[in-house]
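My questions all concern the structure below.
With one protein chain withheld, the remaining protein chains of the complex are depicted in position.
Showing chain A:
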């Protein structure tokens, strides 16, 4: 008999369900329990770089907005470093780079305020264009969906990005690019709609 490999197996995922707000955004579920809900402030007060707002919808296969999504963002700071022991360098005090938002129960719109991340060093010393890492859970989603949001106004960096270039179908690459959508009070806005199905289904990653 060969030896046994004593690896454990990852715990299986289950849908976050319709009441994910109770656990992860109880204020939205309709009650106050924690003094501090996590994930509201992504960049903190001391963040360097350009303040931005990102907004969008998650759209299902029928073309309807999904109104019970929870979305998490993970991003580098304006210098391209993550707030993590292996993130590269110290980041600004108060910069976490992680946030959590839910969609509006009536409209399905979500949005968050942050700073535009810098380019992050990728594999084999190839820089990756500025991007936000997004993770989407909801009722009917059995395993959280990972995607990335890139910026329309970084055309050259996007053209050179090693991850975007992994996508064989060039027309699908556009699904990862947020559109610049004017400014409000001097803060640029980006629009990023995520399509779960259909002709323009967003590219999701198995990371």
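Heads up, the rule we're going with is that a residue touches a chain if its C-beta (ideal position, glycine included) is under 8 Å from a C-beta of that chain, and two chains touch if they have at least 3 such contacts; residues count from 1.
Just so we're on the same page, contacts and distances are computed from a predicted model.
Suppose you had to identify the omitted chain by its UniProt name; would it be "Protocatechuate 3,4-dioxygenase subunit beta", "Aspartate carbamoyltransferase", "Sulfate adenylyltransferase subunit 2" or "Flagellar assembly factor FliW"?
For the chain not displayed, UniProt's protein name is "Protocatechuate 3,4-dioxygenase subunit beta".
Looking at the full complex, which residue from A:35, A:93 or A:170 touches the chain that isn't shown here?
Reading the full complex, the residue touching the unseen chain is A:35.
Which listed residue (A:55, A:113, A:152 or A:201) would be found touching the missing chain in the intact complex?
A:201
Given that one chain is not shown, which residue among A:54, A:137 or A:178 touches it?
Final answer for the missing-chain contact: A:137.
On chain A, where is the contact patch with the chain that was removed from view?
Touching the chain left out of view, chain A contributes residues 6-24, 26, 29-31, 33-36, 38, 60-62, 64, 66, 68, 72, 74, 76, 82-88, 96-98, 105, 120-125, 128, 131, 133, 135, 137-146, 148, 163, 166-167, 172, 196-197, 201-207.
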